[in-house]
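Complex shown without one protein chain; remaining protein chains in place.
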Amino acid sequence: MATSLAAVTLGNPVLTASGCAAAGRELAPFLDPAHLGAVVTKSVMLRPRSGRATPRMAETPSGMLNSIGLQGPGIDAFLAHDLPWLAERGARAVVSIAGGSVGEFAEVAQRLVGAPGLALLEVNISCPNVASRGQVFACDPMAAADVVRAVKAVTTVPVFAKLSPDVTDIVAIARSCVDAGADGLSLINTLLGTVIDTDTLRPVLTGITGGLSGPAIRPVAVRCVWQVHAALPGVPILGMGGILTGLDALQFVLAGASAVSVGTAVFHDPSAPTRVLAELRAALAARGFPQLTDAIGLAHREPHR
Amino acid sequence: MATSLAAVTLGNPVLTASGCAAAGRELAPFLDPAHLGAVVTKSVMLRPRSGRATPRMAETPSGMLNSIGLQGPGIDAFLAHDLPWLAERGARAVVSIAGGSVGEFAEVAQRLVGAPGLALLEVNISCPNVASRGQVFACDPMAAADVVRAVKAVTTVPVFAKLSPDVTDIVAIARSCVDAGADGLSLINTLLGTVIDTDTLRPVLTGITGGLSGPAIRPVAVRCVWQVHAALPGVPILGMGGILTGLDALQFVLAGASAVSVGTAVFHDPSAPTRVLAELRAALAARGFPQLTDAIGLAHREPHR
Amino acid sequence: MTAAQVSAPVVSTEPVGAYQLITLDAPAIASGAEPGQFVAVAVGGPETAMLLRRCFALYTADSATGRIQIVVAEHGPGTGWLVQVRPGSELDLVGPLGRPFTLPDTPGAAVLVAGGYGSAPMFDLARRLRAAGSAVQMVVGAGSAERLFGVDEARVVADSVVVTTDDGSVGVRGLVTDMLPGLLGSPGVSTVYACGPMAMLRAVAGLATSYDLPCQVAVEESMACGIGVCMTCVLPVVGADGRTRMVRSCVEGPVFEADRVRWKDVGTLPGDVVGADAMDLR
Partner (left out) sequence: MTAAQVSAPVVSTEPVGAYQLITLDAPAIASGAEPGQFVAVAVGGPETAMLLRRCFALYTADSATGRIQIVVAEHGPGTGWLVQVRPGSELDLVGPLGRPFTLPDTPGAAVLVAGGYGSAPMFDLARRLRAAGSAVQMVVGAGSAERLFGVDEARVVADSVVVTTDDGSVGVRGLVTDMLPGLLGSPGVSTVYACGPMAMLRAVAGLATSYDLPCQVAVEESMACGIGVCMTCVLPVVGADGRTRMVRSCVEGPVFEADRVRWKDVGTLPGDVVGADAMDLR
């Protein structure tokens, strides 16, 4: 079930999602990271970050809100401890990077040049957990493009821009990133949401808003993949948002994704990525697809058979 | 539990949602429409509309997609048959109007002038079911304002603009509508989504995309209410999106809504609006609120008691 | 009668061939329900991700005992949950819903055509037809033996019964519609009733028309609300004025006069439907 994301060929199309698998190690009791298409690591920034105060999560119908605030060790500790672990186990790494400025993105990408096991960079320009909505790069085509351009300038691995669904026109943002050199797109990050605690009469999350993920958002995610693939059929898409099963993954593939990330499902089922992979393989076989690539974007074509 | 939406005082804060209660009549076996804050009718347009081909719906986790295409009898038949029925039963009507052009909105509003039982106009500038995304008024502050201005020019009842969450900055749209004369805002309409049928390998909905509603979207809806109330605290909000229970309704009130609409929940439970009302009343009493208005927007204030 | 929302105890539930026969204590629904009407059942229990009710034709509705029965084919997660429900638990029902079959003004001979679980509403219909003086001939078909429902009961309530299966495991190999030309042409046959998959209904409708027989069909469209408020369950139906409208199958159906339904246009939007011209506005 090989697939490719731009210049990178993956053994199979099922990856973890950034922020839902840490850097892979904690999943080892439940799955072999080398058996996944790749492990997408939690977005890493230049310096260590504490993340926000708790509560950082709220369960919602068929989903959850999170407001982690990009807690992480910073790029140096990540390079020293996290990436080598993946490389030693033969797992491919898609490293998600984040930054508070174009320069920070570029700096993090720079430090990752030549890192062992690094297959691809996912540029998280869309995390809605950060306080100032005005500063979400993914909501502004220009800012998004600036980040992509700066990262492309320093790295040799393919660069995927990860977009936010919280925009009026996701195709415009996608196009802007691709024009700036993005080799592909990761769709989608979480939706901005709020839950009020009806006992304390205040928002549950310290950050008031958080990112909504899980099956609740799957139709929005499939729609984004559909729209972007329709507009930019040549651009590889890593699809995600609410994938729980192989058939969910197949929806993304049919809508235009070349590979998928399994995120929140891991919290429900730590071996979800390998299960989804097995189910997707079976679903493709049952539908007579000799290979995954035959199914990518097929839902855009007029009824066949 | 009286509340007011701009100049209109309602006996209680629980309404139906446009498109989820037709014009009230079909709910009569399950509830007395006169016991609701108001009945919000299905968006009516100038001419009769067939709506789209089926399939028009898909169930999704904790939600559903619909792609009705604003099927309706047109304003003349609505005035002849639907509105009088509500008026005879002593129910207040919030009439939702839609249009393909600014002129159509104004024309529909014009025909409604002096209609019996009409309490308020809800201007549906945000229906995502129409084919051309570019033409969704609610995604463009200018277009949204144009509609509001045109409707305000012909009517004497308060005008609420109903916004779409599928925008980068809902506060900007809200502000634009209010500046154009909107007396209040209805938040939110459905989110754009797609489901692919993994058997036919094509989108389930004939219209490819549809509107996502139900509890799945509740955190997004509460967030929109929160953001708009924070920015425009004086503007009354009719809140909606995934309300199933009185505590769900309370979340909207605490976030800043003066009243709520119960939409998709009616499909699960035809008497949901009256149940939600009873539950909300009990929840307010249990929390020691002498009246609803004491709770509106309270979650924005620092912890009390 | 008016629909009610009730919490109905499950009296019993048992497999019958490929189906699950569920008996419920629901007096408010049982009293006054008529053949062809249906109930909408909440599935999945509290905190379920399945928001929409599932619809099932009433197989029986006995106002004396207050009981109703439905015949459930396991299809997806909703019916998967339903067939597992245990006696003693309660189901949240709304019903009876929809327009029932109507009896002919004058007695005659009726042909009742049923595919799969589509036979469920046919037995009560047959009893009523016979009580009103009509003769009843039933054609009951399914893909295979275990997907036939109620063949024995058909033999009791009908004057004659023909059974078909696609695989020939029981009765005549073939489709119910293969049997119709002979039956519909028989002397005295005056009306046709059908319930089953849409493709079957369409074929039955075509045959009834060619024999110039009135025909009522119970259709099965995807329904979000079941009570007429959402407009998801429509199909193109020709009105008394000769104009086609997108008509709600939950309240104006599920039973329609077969010749009113624009069968080949189901799932499309024919240009001559009332209001179709307004659709290209945007």
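Order as written gives the chain letters A, B and C; numbering starts at 1 within each chain.
Everything below uses one rule, namely that contacts are C-beta pairs under 8 Å (C-beta built on N, C-alpha and C of every residue); 3 or more make two chains touch, one makes a residue touch a chain.
Computed from a predicted model, the values in this text were never measured in an experiment.
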item	value
Chains in view touching the one left out	A, B, C
Candidate in contact with the missing chain, chosen from C:3, C:18, C:33 or C:49	C:49
Identified contact with the non-displayed chain, of A:53, A:113, A:153 or A:172	A:53
In chain B, positions touching the absent partner	61-62, 215
Positions on chain A contacted by the hidden chain, ascending	19-22, 26-27, 29-30, 42, 45, 47-57, 59, 61-64, 66, 68-69, 71-72, 74, 100, 130-132, 135, 206, 214-215, 264, 266-271
Footprint left on chain C by the chain that the document does not show	44-50, 77-78, 80-81
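Assume only the chains that are shown with their structure count from here on.
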item	value
Far-end chain from chain C, centres as C-alpha averages	A
Chain closest to the assembly centre - both centres taken as Cα means	B
Where chain B and chain C are represented by their mean Cα positions, the distance between them in whole Å	34
Distance from chain C to chain A - Cα centre to Cα centre, in angstrom	46
Set of chain B residues in contact with two or more other chains	61-63, 214-215
Numbers and ranges of chain C residues touching at least 2 other chains	49
